[in-house]
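Below is one structure, written out as structure tokens; comments come after it.
Note that one protein chain is taken out, while the other chains of the complex remain in position.
Each chain carries a letter (A and B) given by its place in the written order, and its residues are counted from 1.
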Amino acid sequence: MWVVALALVALALLPEPGFACPVCFDPNDEHRQAFLATAIFMTVLPLGMVGGVGIWLRKRLRRLDDEEAPPEPPANDPS
Amino acid sequence: MAEAAAVGAHEHHHGPQGILKYIWSTDHKIIAMQYLFTGMFMAVIGGFMAYVFRMQLAFPGLPVPGYGVVSPGEYNALVTNHGTIMIFWVAMPVLIAAFGNFLIPLMIGADDMVFPRINRLSYQVFLISAILILVSLFVEGGGFGGAWTAYPPLSSVSDYNLTKLGSSIWLVAVALEFVAFLLGGINFIVTLMNARAPGMKAYDIPVVVWMIVIASILFMLSVGPLIAGAVMLLFDQTLGTGFYDPTRGGDPILWQHLFWFFGHPEVYVVLLPALGITAEIITTFSRKKLFGYKIVIFTAVATGVLSFFVWAHHQFIAGIDPRMANIFTVTTLLISVPIAELCFVYIATLYGGSIRLTTPMLWALAFIGEFLIGGVTGIFLGASGADIYFHDTYFVLAHFHYTFFPIAIIGTFAAFTYWFPKMFGKMMNDTLGKIHFWGTIIPFNFIFIPLFVLGLGGQHRRIYNYQNFPELAEMQPLRVLATGALIVMLVFQFVFFWNMFKSWRSGEKAGKNPWKANTLEWTTDSPPPHGNWPADDMPKVYRGPYEYSVPGRDDDYWPQNIPG
Partner (left out) sequence: MSTDAAVMQFEVRPEPGPGKKLLPDGVMGMVIFVFTEVMLFAGLISAHTIVRSRAAGEMWPPYGQPRLPLEETAINTAALLLSAVVIFFAQRAFRRGVGSARWTFLASIVLGIFFVASQGMEWAALLGEGLTMQSSAYGGFFYLIVGTHALHAVAAMLGMVWAWLRMSKGTLTQSQFSTVQVFWYFVVLVWPVLYWKVYL
């Protein structure tokens, strides 16, 4: 996993901007950053929401299961 | 659950009677049929549009039989609306709405959707949107011609697109269509979570239901930004705001940002149901357990997650930071891994099975083969360097037709021929089915392989007449070949319609379970009655959906609802 992360970081940082590249030197750097920031924001938000609700529902399912079967002895999960 | 089902069935019987039953029904099967036939009708229109503009490309300037001379503006409107209709009014309603509505309650053992009236509303909104998109073709100025991606400023300034009314109606129709699928998607997800038959655990759910629901979740999460963008575009068109106008502080690239945030997950929204349909058919006709059920589910989830990380590859040459393009190249190539994995899983399922080459099985196998070509050619486009050359050429066009045609047409025919006995209680004619299959698959390759060659030769998209480009004009025979193949393919569709009507009228009667399949929909009558099963005899689930050829059993299948 960290190899992938490292590769992504390297790919993001290593390339030199080309001198013929019209978008490498945006005079308005804040504008370029805004695209990047909102891209990350819009991508992470839905995954975070669904992931969060998924985990919460899982916990709730466990709790409902526990309520349903109370006579079961606490076998191996004291923590 | 049993009481709830009984109450539900009781309520259903007070529904409208007579002809009203079919247009004002809350029954999920009837709504599925409404979606299916509306989608088919729109497919015929979309196919006719393809015929007209392909004829113009092959024989520029000559009158097209059945249409007349195509003007440049009409050509743009035809191309735009062909794309829009085929994606939003054919692929989505048929694959997700029609088969989702038909299959989800039947496959999970529910008597209906959780919100039947919202379901009905969903279809009604969809029908209005379909009427609107057709109306937009005939208003003053003609239909919208700014390509289905509707980039501003061409789409936002009526002085540029010359279709003031058409472009606004087009936009409203697309937005309404999203609302319809939003309502449907909520229904699918909640129904799967809350209305499963007793005993059906997460890993007993058939793959196609999982896939449709994962696709619905993807749709729900990705559509919001596009609706925001569409409202802004509509305001630019009608109220004179300047959201996409750089001279007034707006930003035209912003539309691409919002549109492709939805646009790329959308590919997976339609792909996943088709993959699920294929999984059902392949297991049934190779009489084998699905290879790696859990892997398929997790892979689908991984595809869904990754699909949110690839969308900026549509903007490689639109002026995004090349360092950002690098990252999106990596993620774009990564997403081919789970899809390739699914293809291998299906091949592994086939391996060593006792394969029966029925019509649905042929379609399913063709889906895998043809989709692979689409996937492999996508690698070239996903690499930001190669994309500079390929961008906006016929290579792109042939690539996404090699993905969308298998998804929307091959996948639909696979599903339709497989579930036709359950939908109408009659078997389809296998010989006619196979004639139709070969008559579709062979011309399909003859349409789009020439287009790959044309794209590599530098032919750019959305051009009315290539005769004015000397170096492109000499490739005219390839264009004529593609158009000829298209006409052959369209002619063979009459075989399908003939087969459908003939089988429906006088086909051999299908029993409850003609394919000897395991999933729950095959345990009820064909066609299923109101409420799907008798209210006091709803199915219970004892095992997973793919227990074929279990050693030690007399039958080579083991339905989910049979105990022991």
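Heads up, the rule we're going with is that a contact is a pair of C-beta atoms (placed from the backbone, for glycine too) under 8 Å apart; a residue touches a chain by one contact, two chains touch by 3 or more.
These figures come from a predicted structure and were not determined experimentally.
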| item | value |
| --- | --- |
| Contact residue for the chain not shown (choose from B:L121, B:I227 or B:I435) | B:I227 |
| Touch with the omitted chain, as defined above, among B:G145, B:P206 or B:G250 | B:G250 |
| Touch criterion as defined above, residue of B:K29, B:R54, B:H82 or B:R196 at the omitted chain | B:R196 |
| Where the unshown chain meets subunit A, residue by residue | 28, 30-31, 33-35, 37-38, 41-42, 45-46, 49-50, 53, 57, 60-61, 64 |
| Subunit B residues that touch the omitted chain in the full complex | 1-2, 114-115, 118, 182, 185-187, 189-190, 193-200, 220-229, 231-232, 235, 239-243, 248-251, 254, 257-258, 261, 540-543, 547, 550-552, 563-564 |
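Rule of thumb we're sticking to: only the chains that are shown with their structure count from here on.
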| item | value |
| --- | --- |
| Subunit A and subunit B: spacing of chain centres that average the CA atoms, whole Å | 28 |
| In the complex, subunit B residues that touch subunit A | 217, 221-222, 225, 253, 257, 261, 305, 308-309, 312, 319-324, 326-327, 330 |
| Residue ranges of subunit A in contact with subunit B within the complex | 7-8, 11-13, 15, 17-18, 21-24, 26, 32, 35-36, 38-39, 42-43, 46-47, 49-50 |
